[in-house]
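Each chain you see keeps its place in the complex, though not every chain is here.
Chain naming follows the written order as A and B, and within any one chain the residues start at number 1.
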Amino acid sequence: MTRSLQEIAAFVQARILGDASLQVIGVASIAAASAGDLVFVEDEKNLPPALASKAAAVIVGSFAGVHQTSKPLLIADQPRLAFARAAEFLIPVDSFHPGVHATAVVHANTKLGKNVQVGERVVIHDNVEIGQGSFIAAGCVIGPNVSVGRDCRLYPNVTIYPATRLGDRVTVHAGAVLGSDGFGYVRDKTTGKYHKFPQIGRLEIEDDVEIGANSTVDRGALDTTRIARGTKIDNLVHVGHNVQIGENVVIAAQTGLSGSAVVEDSVIIGGQVGIADHVRIESGAILGAQSGIPSKKIIRGKGVVFWGTPARPIAEYLKELAVLARLTKKKT
Amino acid sequence: MTRSLQEIAAFVQARILGDASLQVIGVASIAAASAGDLVFVEDEKNLPPALASKAAAVIVGSFAGVHQTSKPLLIADQPRLAFARAAEFLIPVDSFHPGVHATAVVHANTKLGKNVQVGERVVIHDNVEIGQGSFIAAGCVIGPNVSVGRDCRLYPNVTIYPATRLGDRVTVHAGAVLGSDGFGYVRDKTTGKYHKFPQIGRLEIEDDVEIGANSTVDRGALDTTRIARGTKIDNLVHVGHNVQIGENVVIAAQTGLSGSAVVEDSVIIGGQVGIADHVRIESGAILGAQSGIPSKKIIRGKGVVFWGTPARPIAEYLKELAVLARLTKKKT
């Protein structure tokens, strides 16, 4: 899609220095930019290569206002954000063909909104609702009584268990499993055998959530697992039953959240973090990669980074490592 | 399904206090219970809210015998277990329609038992046997020479490699992969290239095993990978080639077992645990979340909890952490 700098600047709320009528067709890294691309610069030292690149124009912080350039600049408070939003504006969602493919199997009482696309070999069970503009890619299997909101994207081979609810603009990457049974058993003390604790609750995912490839999110045992709006989850993440995740939380790859853990709003969780059952991570805390939070623990501290297993404030953890290294040298 | 307290008490071996003819239709948490639901109480302090809830009746430990209540009670030695078994009794397995869906592809020489359900778009290759009452959900792919026992449930998009064998009442959640090639290569010292070591063994899974969503279990290299009866495996778990897992083992999410590891009966393994090759975890040991067991190590101790990497008895590990914290404070 071709857009003028003027249109882009209006959309991303930037100020133009240079020819506002210039047409732009895409975004790129500085190294790969070709004519017609927008690039961005957050760090002043990257401005000269950006200006020397083939890019049509540069999104840049206010520090650039003083430079004399032949290339048009879009001056933005948050240049990386402006670049991301310009990309949303410029790059069309990939090929979209409303309609139900002939090889899809759609069972009874399904309600499809306007302009829904149901891809090849999709299976949709009874009483499913799919909101306007949503795209269900090839090979997805959607269980009975599921509800999917508007403008969602389910990539290929996603499985959704019965009665799961997705809000609007939810994106689910390939192979993810939503609403599977939680891991709950009761051991019979006399026989030593495990009996399944009922896993009959639900999963609710709110608006604007994104879930990575091959991640798994279990439904509640008796109640509901919930992921609130705006939260972003990477690949191969595990979310256990009854977990409650707040708004605008970010969870990197291969992290696991055990049953009934609570993660409040705006928490940032690194990769391969382990969160045990009934843990509470309070609003705004940051968990470093591979850290581990033991059962029932509360982590508190807006903007504080925690690290290690058991996780402690990173300053403490680094001091411990330094002390240990010193002692080790002494003993040698 | 509606059942009388009398029928439920007989099934779960509980004693009734109150109206045995009362009809019950489901199970629920205390908070969510509505009329007709059973709830349970393990901890005496939860009895008052249970009695105040809308639930029809309460499964409870013998401590409750002295209470005067208007709500019927089911007194059980293991109330959580009785609740789990009551749920088995009350809640029908989800929608089941025996027969082979028209969109399934079933190759030659397949033997399907009575009342088998083969879902939409399932692919079953040559010489597969599926026992009576089993359900293969949409999108599963079952390789040649696989055998699946009775009353198994394979959720959507499961892949089973050739010659894998599942016992009876095995449950496999969506996206799991059973019988894939193990990770074995031989490096040619002269060229530096890796050649694949043959991965031509088998995978055998015994009765009553449950395997979580998107978990992967490799077949043996030359011999057999085996998971014994009653073992429960959570989501995103990796089981390497030639691994031997005993009976009634519990393995939480994202744990990995490397090639030729042996896990004996009744071991409990937390989430994100790493077990290296040729490790042996002896019967009844407990591995805390994120712990790591180095190559060839033997872990011994019924009921002993191990933690850390390399894993050591938890008392030792906690003492080390305390000493380190103390030293760190001193040095500051």
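Keep this in mind: a contact is a pair of C-beta atoms (placed from the backbone, for glycine too) under 8 Å apart; a residue touches a chain by one contact, two chains touch by 3 or more.
Worth saying up front: this structure is predicted, and the values here are computed from it rather than measured.
Colleague: Which copy number describes the whole complex, given 2 displayed chains of the same sequence?
Modeller: When the whole complex is considered, it contains 3 copies.
Here is the rule we use: only the chains that are shown with their structure count from here on.
Colleague: Spell out the part of chain A that touches chain B in their complex, as residue ranges.
Modeller: 103, 105, 121, 123, 126, 139, 141, 144, 157, 159, 161-162, 175, 177, 180-181, 183, 185-189, 192-198, 200, 214-216, 218, 221-223, 236, 238, 240, 254, 256, 258, 272, 274, 276, 290, 292, 294, 309-310, 316, 319-320, 323-324, 326-327
Colleague: Under the definition above, what is the set of chain B residues touching chain A in their complex?
Modeller: 27-29, 31-32, 78, 80-81, 83-85, 87-88, 91, 94-95, 101, 103, 119-121, 137-139, 155-157, 173-175, 208, 210, 212-214, 230, 232, 234-236, 248, 250, 252-254, 266, 270-272, 289-290, 308, 321, 324-325, 327-328, 331-332
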